[in-house]
Structures are given as C-alpha cells and as structure tokens.
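A single protein chain has been omitted; all remaining protein chains appear in their positions.
For clarity, chains are labelled A, B and C in written order, and residue numbers in each chain start from 1.
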Amino acid sequence: MNIGFIGLGSMGAGMARRLIDAGHTLTVYNRTRSRAEPFQALGARVADRVHDAAASAEALITMVGDDRALEEIVFPPGDALHALPTGAVHLSMSTISVALSRRLADAHRDYHRHYLAATVLGRPDVAAAGKLFVVVAGPDDQVRRCQPIFDALGQKTFNAGKDAPAANVIKLAGNFMITTVIESLAESVALARKHGIDPHVLLDVLTGSVFSAPIYHTYGTIVVEQNFDPPGFKLPLGMKDNALVLEAARNAAVPMPMASLVRDQFVAAMAAGLAKEDWSAIARITYRNAGL
Amino acid sequence: MNIGFIGLGSMGAGMARRLIDAGHTLTVYNRTRSRAEPFQALGARVADRVHDAAASAEALITMVGDDRALEEIVFPPGDALHALPTGAVHLSMSTISVALSRRLADAHRDYHRHYLAATVLGRPDVAAAGKLFVVVAGPDDQVRRCQPIFDALGQKTFNAGKDAPAANVIKLAGNFMITTVIESLAESVALARKHGIDPHVLLDVLTGSVFSAPIYHTYGTIVVEQNFDPPGFKLPLGMKDNALVLEAARNAAVPMPMASLVRDQFVAAMAAGLAKEDWSAIARITYRNAGL
Amino acid sequence: MNIGFIGLGSMGAGMARRLIDAGHTLTVYNRTRSRAEPFQALGARVADRVHDAAASAEALITMVGDDRALEEIVFPPGDALHALPTGAVHLSMSTISVALSRRLADAHRDYHRHYLAATVLGRPDVAAAGKLFVVVAGPDDQVRRCQPIFDALGQKTFNAGKDAPAANVIKLAGNFMITTVIESLAESVALARKHGIDPHVLLDVLTGSVFSAPIYHTYGTIVVEQNFDPPGFKLPLGMKDNALVLEAARNAAVPMPMASLVRDQFVAAMAAGLAKEDWSAIARITYRNAGL
Partner (left out) sequence: MNIGFIGLGSMGAGMARRLIDAGHTLTVYNRTRSRAEPFQALGARVADRVHDAAASAEALITMVGDDRALEEIVFPPGDALHALPTGAVHLSMSTISVALSRRLADAHRDYHRHYLAATVLGRPDVAAAGKLFVVVAGPDDQVRRCQPIFDALGQKTFNAGKDAPAANVIKLAGNFMITTVIESLAESVALARKHGIDPHVLLDVLTGSVFSAPIYHTYGTIVVEQNFDPPGFKLPLGMKDNALVLEAARNAAVPMPMASLVRDQFVAAMAAGLAKEDWSAIARITYRNAGL
C-alpha cells in the first residue's frame, strides 16, 4: 500500500519501520526533519511538507504528540484533509482527545475522505517488535482495507465498532487503568515497607497469584526498584492522558474519582520536579507521604 | 498429622475437606455445630468445645470471620492457647488485623506455643479445589513442619519471612488491590457506556491485551454483566477488609488514598442497601453517580 | 467618567445600574441586544457593536460569562483592544482563567492600553445593592484612577498588588472555598440526619458558634432546606469556576485534592440532571450517596 506516515517519535519510528519491513511504500514526514532522514536509507521517500506525505497516499497514518500537533497537520497549515486523495483513508493512531477524534470524523465525512481511529497499547520496544495491541473503530470496509497495516504493527487487532471515537475512549480507559495499577502498587509497597516487609516478597505474591498480568510485573518491578529513570513513558505525557480521560469523562458526565486522585499525584510529581522521569514516578509521592 | 480445625464457613469447609482427603486426622469445631456434623461421615471427630479441638492437635488451624471470633477462640472463653499442647503450632489462616496477629504471635511465644500466620488468596470454589495461594510467615522450622498442610490446600506457597504478621499485611494488600481493580473497571465501564460503547468490547480489549490477569476477567465480567447477586464475597466482608487495611496503614503511618476512596464507595453501597450483594457491587455506586 | 460596559447578565446589569446611579456616563453593549435596551431609559447609550462601546471610553468594563466570550470581545471580531483609545483602561471583572488574564495583561501592555483585573465576590442581589467585594490588581495609578468605579460597585476594595492575574487567582480561590463550605455542610447534614438529628439544630450550633460567617448561614439554609431552585448561581457556572481553579492549580503545580473532590461532585450532579439548579445542589449527590 502507498502509505503516508506522519510523526516519527519513539513510537512512530518503530511503527514506520515495521510497515516498510512488511513491504509497504512509505512517504514519511516529521516536523523535525532530521528524525525522518534515516528512513531514506530504508527505502522511504522523505516529504518536506505534510502535503507531500498526504497527496499520493492510499492511507495516511498520523502518530503525533497531542491534539494541537494533529490539528496543525489535518487542518491548515498542514491541511492534509485537502491534500488527501478522495477515497483515501486517514488512520489516526495518536492518543488524542475524544472531542478531536469526533471533530476529525465529521470533517473527513464532510470532505469525502475516510477516517479511522486506530489507537495502540504498548511501549516503544513493543512497537518496534510489531507486538502492539491495536484498537480500531470506524466503517467496516475501511477497517478491512487497513487490516494489512494492523497486522504489520500489532499482535492483535480489536474492533471497537463503527464510531471512530470509541477507539480513543478505550485507549484512554486503558491508560487510566494503568495509572491505577501504578498507584495501587505504590500504596501497597509503602504499606509493606513500613511494616518491615521486603517489597519483592509482596510483588512475588501478587504477580505469582491473581495479579499475573504483565502490567503488574512491569510496573511492580519499576515501583519496587524505583527505576523511574530513564523513563519508558514520560510523566508529563501520562499527565496529559490523565487530563484527556478526565475531559472525556466530564463531557459524558461520568465522575471518575480514581482518575481525579491520580491527577493530584501527577500534579504533586510535577511540583517535585519529576517531569523527566517515568509516569510511574508518582510512586515517589506516595512513598514520601508515607515518610519513606 | 493430627489437626484441630476451627471455623467451617464457606472457605473453611472446603479447606477441611482437602486436609481429610490428603490423609490428615481432623478434629473439627464450629460455633454452629450443625455445620460440623457432616464432617463425621468424612472421618473427622467433631468437637463440642474449642478446647477439645485444640487439646490433642499437633497443628491447630483457625479460619474464622473476624478478630473478635478469633480472640474468643484463642483467649477465654475458648482458651485454645492453654489447651494447645506445648510444642504444637497454631496456624492462623483467617483475614484478621495485623495488630491481633502481632498480639497472637507474642502470646504464643510467651506460652511456649508456636504461631504461624498463613493467609490465603482465593474464593470458596478455589479453596474446595485445593488451589489457593498460601502466604505464610513465622519461624522457618514451623513453616517446614506445616508444608504438607499448605500442599493440601494450595497450588503455591509464598514465604513472607519470620515475622508472622507480614502474612496478614500481604493478604490485606492483596484484597486492597482487588478493590482497586473493581473500582477502576467500574469507572472505565461507566465511561465506555456513556460514550455509547459496548462494555464487552472494552473488557475484551483490556483482558486481551495488558490486563490479562484472571482478576480482570473475573471481576470485569461481573462488573459488565452486573452479576452482583449471588455474592462470591459479601460486601460487608469486603468492607471489613478495607477497614483492616486502613487500620494497618494508619498504625504504620501510610496514607492510602485509594483505599480511602474505596471505603467511601463501600459506605455508599451499604447506604444503598447492597449488603447482601458481592463486594464488587460498589460498581453500582459508580454507575449511579454517572447517571446510569 | 466615560465608561464602556460590556456584558449585562444578572451580575453586569446590576453593576451597570449602580454606575449610572453614581453619575457616570455609560455606553453599554450586550450580545443579545434586548438586554441592553432598558438602559437607554436610564440615560445610557446602547452600542450596536463592541467597537462602539470601547471607542470613546476612558474605562471599559467587561463582565461576561467565560474566557471565550471575553476573547471574542477583546480580540477580533470584537477587537476592543484596538478600538480602545490610547491611555484608556480595561477593567476585566469577569471570572476568567488566570492564563487569559495573563495574556490580556501582556496584550494591553504591548498595545499601550492599561489593564486591570478587578474581580468581584457576591451574588446578583449584592451587585444590585452596590455591596460587592472588589479585588483589584494592576498598576497603582490605574487602580487609583478607577477607585470611583469600585466605590460605586462595592462595599470594600482589596488591592492584590501590581500583577493583574493575582485578582483572578484570589477570586478563584474564593469560589473554591465556597464549594468546600457547601460540601462540608452537606456531609455534616447527612451525618446529622442519619443519626436522627434535626439539621436545623446542627446549623444553629455551627452558625451560632465558630462558623458565624454569612457564607455558612446562606448555604447552610439552602443545603438544609434543599432550596436549590431557583438558583442563585447555576451549577454549570460553579463547575466552570471549579475547572478554572484546577487549571490554575495545575499550571502552578499545586495539587488541590479538595477541588478535585468537588469536581467529581459537580460531574455527578450534571449526570443527575441538576444543571438548572444552584451550584449547592451538589449536596443532593452527598445526600443520595448516604441513602437519603
């Protein structure tokens, strides 16, 4: 497939490489061009403008940092919406607000382009290995059309229905749930440590019994060992996603007290100067409040 | 082994049966005698008093509902502490407070009896199948001595060190973590439903990706289907364990804001008349607050 | 003084009348013109456009509903910033975000116009009576210049220093504190009622002893009598101000757990369909969660 790929950050770079390896023809674009250049050697065309990445694409993938970045790509100045050939599909894979995803779905429909929200769960190393979990939502025929893309990127694709923003809601819910895992682990570890218990023993019990999911193993180890640096997913990004889930919840009139609680932990972590650490460094706040 | 077994509730009954099946000689006692009588047919002796269950035991297992019940067994009127032969070991398997476990450890030492805290993770069907997870803490020689008991009851034994109350702390932390799973699932499901998303899809994504632990499958299904009745673990019992973890946390000066949040949900659930439902019925409060 | 006055809602209308009564010359503008017309009979000129209200003003007062409304007045399409004569002062009296107030302060400075943030505490009846509390911040000479305006509107003026956004922070803190009064009253009333105590007695004790401030009397009566309708200050407006204080707090890295808690109450109140009631109707959520 002829694919335009915009956004070559730590996630996007690995994903783009997977698509090239799977035999797709890529035109890549990145705001900071130096990050795009290595892709030339891999056989991709490097675009100078958003327009050039979109103009000949059957599918345009966007994988950028936040709402604003995506708005500047799809709408002017980038204006991919107009550059995209009629009948092409835009695969919005970034973690963005539900409201923007809704606006994009409407705008693409009005301009006779196709739009899918296809969010991904997994960290950069998982992306590079093509082992992401993909959650896609949008018209069935477009989902089918893009299946080869999902197969190249992920180990499993979930179909969340015809309404594209559903994929964004699910992605945000997933990230919210990870934050509750982190905070609950931090509180349990603090409790164990202050009772003189080696937290590795606690973690062995949890992950060796009913909490056997990889997420408990991964974050349990980080939280116990306090390996918050270097970060796998930076604290301000986690805080941004927490803000997005709270916004989506408020717009739908859903109180999410656990998300509010985690929000306060993120703010305290920022106040403590932890912006360069992993988002699980909110555990430091929990430990400090316990006098550890 | 000659085992005294006190407390034949939904957990205890299954555990006692497993021990009989494994070839141990049991003397069972239950406050409501009618629950003990069926064990006669299985080859157990039925004691009329706590004293009779303890007097000839190499190991005395207690599996009762709360601190008060256990105090009345170990101290007068039950006075198992004195009835127990010198050198015998008391295996305290109930979910009790850390403070009482500490007091029991001290009392047994003063009276030259052995004491182990051996808490279990799993619901009644798991107990009946001998598939519990056992967390034991106390002197190494006593842990070794009781290994055949743990092997009969559980699929795996974790050693939490020489200080018995550690097993109680870990058990309470485990139950706390389950409550955070329930509440986080409830908030996510409310978010999905109010965005028009089938919550089964959300649950499929979660359990099919990074939340693959059985706990998410079990409680996710209950929370999505709203199968809170009949209960697997009654709400007031869950609330009691939440109170125990908050007490243990306060005594060690550990703020546990997530446990506080769950506490408020339990209280609201009691106010809503949900005392006979499963502890996961706190999800009803979350749903109601979202206008569902 | 020649005063342009934009925004004749329930607060603004009373304030504009006070200024006319005090002898000032007003040119009034309101988006919905019908609300402005009655002011003609009082001697005011009614402007058709923002520009006309600003063009001849020595002081331009804005008292509008939210950030967006104010942005559309000051910047294009309204463009009051350019319409305002050099040397004139803009008195921003609306409850707006700290970030927008900062942006306005910068823009006015760049365009050689003066800017004061002058926020007010009090409900519409208080505004109509000229008994508001005014919190002003900005350059001292401009504060002195506008003192006759403050004297006409309020019973007391507080000077919050030279940095205009300080007045906005203090206003938001004040509204936040009112929400904590409402919620704490609601929780206490629920506690009393469920113990069979007449909540009027509780309120008498509180307001007759150490909680003698008018805010406890006003909201205590509303919360006890459940007089949430008609509203004095509508719930969505209260929710908006709560969002503003949380935004200001996040931007300055200040966790405000009480504001987060109140946020969840507001969201639950919206989910319960209370958008047309007073913001103190969050008490209904507290009562419901207590089974009342």
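In this text, a contact is a pair of C-beta atoms (placed from the backbone, for glycine too) under 8 Å apart; a residue touches a chain by one contact, two chains touch by 3 or more.
Everything numeric here is computed off the predicted structure, so don't read it as measured data.
Peer 1: Of the residues in chain A, which ones touch the absent chain?
Peer 2: 264, 268, 271-273, 285, 288-291
Peer 1: Would you write out the residues of chain C that touch the absent chain, in ascending order?
Peer 2: 98, 121-122, 133, 135, 156, 158-161, 163, 165-166, 169-170, 172-174, 176-178, 180, 183-185, 187-188, 190-192, 194-198, 201-202, 204-206, 208-216, 245, 248-249, 252-259, 261, 286, 289-291
Peer 1: Which chain B residues would touch the chain omitted from the figure, given the whole complex?
Peer 2: Chain B touches the missing chain through residues 249-250, 253-257, 260-261, 263-265, 267-268, 270-271.
Rule of thumb we're sticking to: only the chains that are shown with their structure count from here on.
Peer 1: If I average the C-alpha coordinates per chain and also across every protein chain shown, which chain's average lies closest to the global one?
Peer 2: If we average C-alpha coordinates per chain, A lands closest to the whole-structure average.
Peer 1: Taking the mean of the CA coordinates per chain, how far is chain A from chain C in Å?
Peer 2: Chain centres of chain A and chain C, defined by C-alpha means, are spaced 38 Å apart.
Peer 1: Do you know which chain A residues sit against two or more other chains?
Peer 2: Answer for chain A, listing residues that touch two or more other chains: 249, 253-257, 261.
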